[in-house]
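All protein chains but one are shown in place.
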Amino acid sequence: MNSSLFLIIIPLMGAFIALFAKKANRLMAIVITLFMEIFSIIIYLSGKLPVSVEIGGWQPPYGINFVLTPLSVGFIILINLAAIISLFIIRGEKSYQFYSTYLVLLAASNGIVLTGDIFNFYIFSELTAFGITALIAYPKDRKSTGAAIKYLILASTAAAFLLIGIGIVYKTLGTLNIADIASKISLLDPLTLELIIILMLTGIFVELELFPFNMWVPKAYLGGTASVNVMLHGMLGTAGAYTITRILLTMFTVDGSGLLVNVNIANSVIVIALLTILVSEIAAFNEKKIKKVLAFSSMGQMGLIIFGFMIGNEQAIVGAFYLVVANFVAKTILFVLTGEFIAMSGSGNWEDMKGIGRKHPVAGLAFVIGSLSLMGVPFFAGFWGKLGLIQGAINGSAFMVVGIVIVLITAIIEGIYFLKIAHTLFLEKDSDREYLSKARVHSIVIAAILALAIIAIGVKPGLIESNINSATDEILNSTSNYIDIVFPRR
Amino acid sequence: MTMLNIFLLSSTSLIFIGLYGVLTRKNIVKILLSLNIIETGINLLLVAFGYVENGEVPILTSSESLKNIVNMVDPVPQALVLTSIVIGLGTTAFALGLTIRYYKTHGTLSIDASDEEEVMLNE
Amino acid sequence: MVDKMLMMILIPLITAFLTTIILKQHKVVWTLFLAVSGYLSYTLFTMYGAWDLTWSIELGYKIFDSNLVLSLANNPLGWFFAFFASVTTMLIAMFSIAFNDDKHDSKTAPIWLILIFANIGIFFAQDWLMFFGMWEMMSMSSYFMIAHGKEIPAKAAKFYLSLSLVGTSTLLLGIISVARLSQTFDINASIDSLINLFATDYNKAILYIGLFAVTFFIKSAVFPFYMWPSKAYAESPDDFTPFLSTVMSKYGIYGIVLFILPILQNADIPALGQINEPAYILAVLGAITSVLGTILAIFETDMKKLFAYSSVANIGYIVMGLSTLSIIGIQGALFHSINHMVIKSAIFLSLAAVIYRTGEREMHKLGGLAYRMPLTFMVYLLGIISAAGIPPLNGFASKWLIIQALMSQNMLFVVIAMIFASTGAFMYLFRVLASVFLGQLPDKYKHIKEAPLLMAIPMTIIMLLMLAIGVLPGIIMKPVNAVLIGMGYDVQEASWTTVHSAFSNSDLNVTNIFYIFMAGAAIALVFYLFSAKSVKVTQDDNYTAGELPSDWGTTPERFNFSYGFYQPFKEMFNPMMDLISFDRWMAAFGKIVERISNGLSVLYTKSEGAILMLYIGVAILIIGGWII
Partner (left out) sequence: MKNDKTLLMNILAIVFLALLAYFIYAVATSSDVGINLMDDNVVENRVADRYLNKNVLDENSQYEWGGKAEDSAANIVTAVLADYRLFDTSLEVIVLFVTVMGFGLVLPDERRKIKESTQLLFNWLPILMTFMLLVGGYMFINGHLSPGGGFPAGAIISTAILVGILAGKQTVSHHTLKIVEAVAGISIFSLATLGFILKGSFFINFLEGGNIGDVFSAGLIPILYTLVAFKVSAELSGVYLEFYKGGEEHDHA
């Protein structure tokens, strides 16, 4: 499985080649990404998982290692899928900087998921931050520049916190390997551990789009083009969701049980997740810019996923994984279609998108299906996540029941604004407005395929159940499923 | 007060000054300066984390130095610091480039200026 | 052979997608719609008695340590609602073919078909997940149906949608709470486990029931959720309004009969009078609903809104009947549910025909249409006679049963409310008749024609149905008793003609009553033929003290007798209405949310505070993790 390093090396080499590839850039990017997707699927199906890959021939914890488990490779597949989609919906980007940065971003978001070393993780997360900043700033107009600089300042500050955390980990435990840290975490003084957790959480919460840390989100989505939005959501967001499973649920848990060592911190994270859900859904309620609505909804879904992970029992974690998949697919549909709709109507305001659903019924229908999945309507993929979450929360403490009530209340708000927008697509067109262009067929085809996937998972959740169960098992028993893989001798 | 504590205290102070500056300054260049101060503080902190009282440089110069291996300071934080310096350099360069672009699009260096983005778009 | 149950839910669904492709061919689309509802009615008809038909699918989603199964099963209660709903839908569908012509086509057939798919699913669901799934499908598709791609209806539908979503949220919470008790999603098992819970933790059990009840109340518009029908009915497509009023208002009733009644009946709950406390609350809510519905209907000038409130009042009767927990009461309630379906489809279809021809909904702008559209007028007339509960037609027997049941349980106040509401119904029923069909015909409607044939046929069938059920209540009462037997009550098979009652010696042979009334009608006809003829005047031929209305700063409309018909009443009840108007609270709440939403949006546009917020986040972590 040493060859899994190709997942990082090939796009990085591609990034250099892109400096000279001129017109072949897009083709090369697509080829590389397709290779990545196929390669990661091959790894997933190879039957050799889980495995730890030593880099440079040094065994962990001395060298850097990659850990390939069903969980991480599953996330890689999702990330690369989002990457392919984002390439397909590109509109007119030609310069080498775009593709070069994109390929670096691709490598980095794969690296975040695969790496088993915390400092390596830091570098990868910095790389994604730079990559995404450059891509947001790519249009070079007023809003994208403002968004990029805001994001860069926030991400750098957060990265500083993360780096201090890593430094303290090294000072106290003398190691940088995630599995090693996880096995030694009980040796730490509780307060010191708390400091470490707080610093690291601050570092990762900015990219996780959680409430007080997420001031960059709406601007970044608004500033970026549609394909950058898909990257932000599908690559960065998915990698972020993985981060929480690895950093929080593997490193800082009691005997690898998926429960955080510090109950107070766990509760604080739940509060933050709930705040995120509440704030984002309310903020989206009266928002007119469709990209911002989707950005807020992304935040909300992320809060929901983290809430599920923090509840910590099996049902909730299964639910959270279903939510990850459902949110990935549904939001990708919405971003792809939104890009088309904005190009058609020439306005970012959803009230100007009347009649598009009548002109392109398939696109309209896919939009509705995506919205329904996000709302958690049964027979759409998102429902199984919501069900697991509620199930898990009701089995948890009273605090979590309060949480789930908040989740349900916000679901009402979410339902109202999503269906409002979905219905606007089917309104009769104002006679004085003309569409600037037609929607591109391949975008609609992508959206339609993803919509079918949502219905397939919604009607038959068993399709991905075994994958999700193995991922859940990995979190609930990380000692045997993660640490023992990195250090087989013990 | 040991040297280690002095290192820790000074580096923490630098970080705090930086954190204060990032929050209270409005000029983007000043914010970036504050970020750089944080970077410096962190680098110092990391090196301090590897410091051993009366330690030696982790470079072998002769067979004599081999005997001092026990007394050498930790090389890992220094390696991390080298990496982190490069990342800091990258951040600064990129952010300054963005700042120049920002000045061109907004006509000012104040971070407040980007608040009106939405208003401008609606027009 | 393909499973019957599966076919029943698949055919509407497949047709829905099929019709999406050929949406522009409205004739074909709506004929397909009729075919589907006809198929459903026929299949359901053949399914009567075959209570062992089931269909289930394994989902592969593990919950409670066993694989999740979605299942449908034929059962008397579900069949009862499903069959009559399908028949009603079929009649409406026939009407729709004619109604959705080039000018009026609402292009909603696919959504309606999905709604019918959900309809079957709800009525035959055997486990809560199926039930919930179909319930959500129904809520979402009915939102699109009511909004039907128009701007003003979308606003009304938003109100409906928010209530629906509240309902689905509480339903989901309730389902999962109850399922956790019984460790399965099976409906019957959850009823048993809730009955057991009443013995140990009364308050919790009431809370769980409350979660379900809120949902059912919202969908059936029981007080305090009585406001949405007037908005939603008024703005929905005119041929869809009958469906909303007849079929969709029964989902909540179905839910109550399915889940809440068996628990209240069998659980160990402290008695209050002859029934128990929760049932009493149910009765009072029903009473308030019917009184409020009646009062609001009296004031309404828009005829679709008026009958929306009338539907609310009728739901109130049904809830009251159910709350008695007695055989007669439940019989009456179920009987009335079907009667309400028939009556309201008669009324709304005739109104739809009027709107189809005139394009007008405000009553005082219409008048005298009886001369131009006599068949529509007849349908409407019989409809309101039946709605008022006057004997030879179907509305009488069910109301009579409900009042009997209430009397036998000594629920006097509730009886008074019921009688008040029934009497009040005359006030609004008559008013529509007077202002739309009687009186003077405005000039612009001089050349209106009778409704087209395809509309006339279903209306005639419904007219005959009203009469038939009125004369032979056994048509409905036989399945009703099958339902009661299925629920575990000890009842005999119903007779075709006679309705049994709660008191001794008061069984009623409605057929005989019919004969007596026919005789009465014959005498009335004689009087009509030999009395003086009426004089015709124009509509605005009113007393204006010798001045033109415009001199007074008003319009001739102001003097139309049907404008502000019950103004004094309105002034009397207005303060009370303000107090309890639920929609005003909702609107205020919505405004608050919007304001917070705007504030948050501003927060996110600011760049300066971003770092501050990050620090606040760190502070939350520190305070939450360390200090607390």
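Order as written gives the chain letters A, B and C; numbering starts at 1 within each chain.
Please note the rule applied: a residue touches a chain if its C-beta (ideal position, glycine included) is under 8 Å from a C-beta of that chain, and two chains touch if they have at least 3 such contacts.
From a predicted model like this one, the values you see are computed outputs, not experimental measurements.
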Visible contact partners (per top-of-document touch definition) of the missing chain: A, B, C
Selected residue (touches chain absent from view) among A:80, A:120 or A:313: A:120
Hidden partner chain, touching residue among A:130, A:151 or A:252: A:130
Options A:40, A:80 or A:100, residue touching the unrepresented chain: A:100
Residues in subunit A touching the chain absent from view: 2-3, 5, 9, 12-13, 15-17, 19-20, 54-59, 61-64, 92-98, 100-101, 104, 107, 111, 119-120, 123-124, 126-127, 130-131, 133-134, 137-138, 140, 145, 148, 168, 170-177, 187-195
Positions on subunit C where the hidden chain makes contact: 612, 615-616, 618-619, 622-623, 626
Residue ranges of subunit B at the interface with the undisplayed chain: 4, 12, 16, 19-20, 23-24, 49-53, 58-63, 65-66, 69-70, 72-76, 78-79, 82-83, 85-87, 89-91, 93-94, 96-98, 100-101, 104
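The working rule: only the chains that are shown with their structure count from here on.
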Inter-chain centre distance, subunit A versus subunit C - centres from mean C-alpha coordinates, in Å: 44
Cα-centroid distance, subunit B relative to subunit C, in whole angstrom: 67
Distance between the centres, which are taken as Cα means, of subunit B and subunit A, whole angstrom: 28
Shared-contact residues (touching 2 or more other chains) in subunit A: 146, 149-150, 153, 157, 219
Two or more partner chains touched - positions in subunit C: 605-607, 611
Contacting residues of subunit A [partner subunit B, same complex]: 119, 123, 126, 130, 133-134, 137, 140-143, 145-150, 152-153, 156-157, 159-160, 163-164, 166-168, 170-171, 176, 219, 222, 289, 348
Residue ranges of subunit B in contact with subunit C within the complex: 19, 22-23, 26, 111-112, 114-115, 117-118
Subunit A - residues contacting subunit C, complex: 146, 149-150, 153-154, 157-158, 161, 191, 194, 197-198, 201-202, 205-206, 210-213, 215-219, 262, 264-265, 267-269, 271-272, 279, 282-287, 292, 315, 358, 361, 365, 372, 377-379, 383-384, 386-387, 390-391, 394-395, 404-405, 408-409, 411-413, 415-416, 419-420, 423-424, 426-428, 459-463, 465, 469
